[in-house]
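Encoded as structure tokens, the structure appears first; notes follow it.
Just one protein chain is left out here, and the rest sit where they should.
Residue numbering begins at 1 within each chain, and the chains themselves are lettered A and B in the order written.
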Amino acid sequence: MFYLKLSFRNAFRHPLRAVLTITGVAVAILAFGLLRTLVGLWYLGVETSSSTRLVTRSSISLVFSLPVSYRERIRQIPGVKEVSMMNWFGGIYVSEKNFFPNFAVEPKTFLALYPEFIVDEGEKKSFLNDRRGAAAGSKLAAKHGWKVGDRIVLKGTIFPGEWDFVLRAIYRGAQRSTDESQFFFHWDYLNESLRKTVPRRADQVGIYMVGVDTPEKAPEVAQAIDATFRNSLAETMSETEKAFQLSFVAMTEAIMIAIKIVSYVVIVIIMVVAANTMAMTARERIAEYATMKALGFRWSHVAVTVFAESLLIALLGGTIGVLLTFPAANLLEKELSQFFPVFIISTETIYFQFAAAALVGIVASVFPVYRASTINIAEGLRRVG
Amino acid sequence: MPVPVYYSFRNLSVRRLTTALTASGMAMVVFVFAATLMLAEGLQKTLVETGSPDNVVVIRKGSQSEVQSGVERLQASIVESFPEVVMGDEGRPLFAKELVVLINLPKRGTKKPANVVIRGIGRASHGLRPQVKLVAGRMPRSGSSEIIAGKSIAERFEGGGIGEHLRFAMRDWTVVGVFDAGSTGFSSEIWGDVDQLMQSFRRPVYSSVIFKMRDTAAFETIKSRLESDPRMTVEAKLETRYYLDQSEAMAKFLRILGLSLTCIFSLGAVIGAMITMYAAVANRVVEIGTLRALGFHRASILLAFILEALFLGLIGGIAGLVPAAFLQFITISTMNWQSFAELAFSFSLSPGIIVKSLLFSLVMGISGGLLPAFRAARMDIVGALRSS
Partner (left out) sequence: MECSNSSAKGVEKSHVVELISVFKSYQRGSQIIPVLEDISFRIQEGDFLALMGPSGSGKSTLLNLIAGIDHADKGTILVNGVDISSLNESGLASWRSVNVGLIFQFYNLIPVLTAFENVELPLLLTGLSARRRKEQVETVLSLLNLSDRIDHFPSQLSGGQQQRVAIARAMVTDPAILVADEPTGDLDRTSAAEILSFMGRLVKEFGKTIIMVTHDPKAAENAHRIIHLEKGVLLNPGQQKI
């Protein structure tokens, strides 16, 4: 108790210095938390993918499509429960700044395969029945002020022209991590228009989403699908949704690794700042430490006081940093909704933040603890005055 | 009468540990600052050098990139007949109809797949890109399954080296040459005969046409002619502009990320400098009183401490720049979100970045040192001398 009291009073002996250090640690822990979350979000698609869904695409690359006739053939493969299809549409709403993912899907099977997109029964019915109907995530709808029944025009980049849709459904996510900023419409609508304008691009599917009975069967089914189309004009490549998402993420891995490294750099920077503060503090107090030792206190007593002081400052800063993370994340979720549909701080991140703060405190105290515990008493006392 | 400069500098060298710690905090911020600038610079350099200012790229209207684009054969021939197209040797126009597709190839070692651009080239393609130089082997013969690979493809992708084979579009392709296009985006491409590739990929249309203008001033004429022709669903872009647009999102992302990181980080370093300088002032109260008593003015004291902070910043700046300079040996490869293609670029240090980084470190030093310096200058002589 006594040592804690001493540490506490020592910590706030130079209020300005204490406040500055705590602010620094708080900012660093905040930045660390946000960067970690950012990296985590990059992998969110991987995390939230289902293990009973497969993605089948052209083996050449995603840019190549598969014939629509594959759908029936995939459906007949044992273990396949449901098959849906999707084309990346890449449409622009008003301006490029408003980017959101938009896809042409086979709506009935799509909603069946993706139970995490929750749609009211009534809206679902009208979406399914309207060939020009579209469904949008609640966040996306809120951002642009869309209501059910609104007319939405997308400008095609891959499929030229102006495309007219009527918003029929607004979906919500089953989980907080479900992406609520996507836009779906009928694959048939796209296909029929293409048949009229560019017939050679009609009847093509970007990817097939395949639902399997059980996760254990997934690899087997994936192999069976690829075997079916081997040596055909359009060979396929099937993998679990997780692997599919991961291959996307892996391509931008370099940037994520850089961000990860940088998130540690911020901790190292603040470690250095805190270590400096503690070293200065220790130097100023050498005479006091010498006095305590002269009175008969052991080096461990002195060390504990110094250590506790350092830890106290770091954890105070850390706590403030963690507390600030939440409003900051809310703000970012609003500002960066285009890049990151959700911005959730995981419990793990909070633990990491506290651990980082503790580490800062511990490392910062190493030198002063060493100094305080090894001072020569006679030398230390001579420094007074 | 100013306090001698060596007073400020020697004070830093006296408290070596504190100076080293504070400066290394700043050094890390400068390192991050310089690194992001170098990355953006490297990306810029890659993309600007990829395009030539007198080349024009024609793609389908609104398609943003060659990969998404499609140019019908008829449209391509109409453009070919434009009078602005430069005639090369042998009386052929410097005009290429190209196919650009993405394929998935595994990287060497990790086997991780990445998207690679395959470019079907015409006779004039090479001539249109003087920056592309064959460094090994030979050009592919037209009508054959031969390809040449960019240097960074040859190094980093399985089967990309000379004499090796790549399998895609149900055919085996032999790498007969490796080309070096410097730091341009072409170094991350594979080139093959356009007709062979269109056949294998079953693509009836070209992706883009590229040609060289007689005169850069002619661009507006070409552009308006294309826009007014109802048969043409295409748009023309200067090649330089086209490649800049390609990386806009990436460049913006790097810029925003780098700036916000630097801002947050510099806050930490400035706080560190402030703590150090406040302590420096607090420990030298008697000294400051003595200097004032000796006849130095408040302004001189202020200057001495600001100078000390500036030195501190400069040390940090130099200590951050030196390791940053070594980043130039590192090449980053990542997927460009706009073209979905693999893009490799290096950190690039320019004199401008050196100046910016050093200025930045000085600004950090002074932001940390200003308030403490004022505190030192405001001290009253008698009180300062009396305190111990």
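Definition applied: a residue touches a chain if its C-beta (ideal position, glycine included) is under 8 Å from a C-beta of that chain, and two chains touch if they have at least 3 such contacts.
This structure is a prediction, so every number in the text was calculated from the model and none was measured.
**Q** The complex has one chain that is not drawn here; which of the drawn chains does it touch?
**A** Counted over the whole complex, the chain not pictured touches A.
**Q** Sort through A:Arg13, A:Arg195 or A:Lys334 and give me the one touching the missing partner chain.
**A** Once the missing chain is taken into account, the touching residue is A:Arg13.
**Q** For the chain not shown, which residue from A:Val198, A:Ala287, A:Leu336 or A:Ile350 touches it across the whole complex?
**A** Touching the chain that is not displayed is residue A:Ala287.
**Q** Can you list, in ascending order, the chain A residues touching the missing chain?
**A** Those residues of chain A that touch the unshown chain are 2, 6, 9-10, 13, 287-288, 291-298, 376-378, 381, 384-385.
To be clear about the criterion, only the chains that are shown with their structure count from here on.
**Q** Give, as an integer number of Å, the spacing between the C-alpha centres of chain B and chain A.
**A** Each chain reduced to its C-alpha mean, chain A and chain B end up 25 Å apart.
**Q** In their complex, what parts of chain A are in touch with chain B?
**A** That would be residues 14, 16-17, 20-21, 23-24, 27-28, 30-31, 35, 59-64, 90, 155-158, 160, 200, 231, 233, 235, 237, 247, 250-255, 258-259, 262, 265-266, 268-270, 272-273, 275-277, 279-280, 284, 367, 385 of chain A.
**Q** For the complex, which residues does chain B have touching chain A?
**A** Chain B reaches chain A through residues 17-18, 21-22, 24-25, 28-29, 31-32, 60-64, 67-68, 101-104, 112-115, 168-170, 201-202, 204, 233, 253, 257, 261, 264-265, 267-269, 271-272, 274-276, 278-279, 282-283, 332-335, 337, 340, 342, 388.
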